[in-house]
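Take a look at this one; I'll ask things after.
Every protein chain except one is present and positioned as in the full complex.
The block that comes next holds chain A.
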Amino acid sequence: MTDQSDPIGFALALRANPLAVRTALADTRGWLASRRLTEAFCSTVEIAVAEALNNVVEHAYYRRREAGFSLVARPFGDILYIEIRDKGHAMPDHRLPDTPPPEPGEDRASLPEGGFGWHLIRSLADTLTYRREGEENCLILGFTISPETRLPRDG
């Protein structure tokens, strides 16, 4: 079936692996740049989406045969929604983790080397919803578009 492409939306579907995540991020950032949004806004989206996609590759598909994910970006009103779907393991209790971010601490040996992902997503996205739909995970990140996140028009 062909994509009924919304002229202002963006969609892709790829195998879930780290190199595909790079491709998805580059394509998403390219599309964002074409929407006349500031670098700061584009990087906020890219970092949050990177963490969400890494989570799909590393956790949803942990010890599962590699499968795919899809990403759809769609502005609606003043919010850019990014919807990510995969067919991997559900989130524990079908909820997003809300463990506190790792603390930097004073002691070098106990510094955290991971556990930053959901903290970054929660810090960067303005809205965040997750639901399990049958065999599919659906995560939707929302980013508020405002005059500050738009590039000024020329002239």
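Observations on the structure shown:
Methods note: a contact is a pair of C-beta atoms (placed from the backbone, for glycine too) under 8 Å apart; a residue touches a chain by one contact, two chains touch by 3 or more; residues count from 1.
The rule we apply is simple: contacts and distances are computed from a predicted model.
UniProt lists the omitted chain of the complex under the protein name "Anti-sigma factor antagonist" (options: "Anti-sigma factor antagonist", "Chaperone protein DnaK", "Multiple resistance and pH homeostasis protein B" or "Tripartite tricarboxylate transporter TctA family").
Residue-level contact of chain A with the missing chain is found at 18-19, 21-22, 25, 39-40, 43-44, 46-47, 50-51, 54, 57-58, 101-104, 108-109, 111-114, 116-117, 119-120, 123-124.
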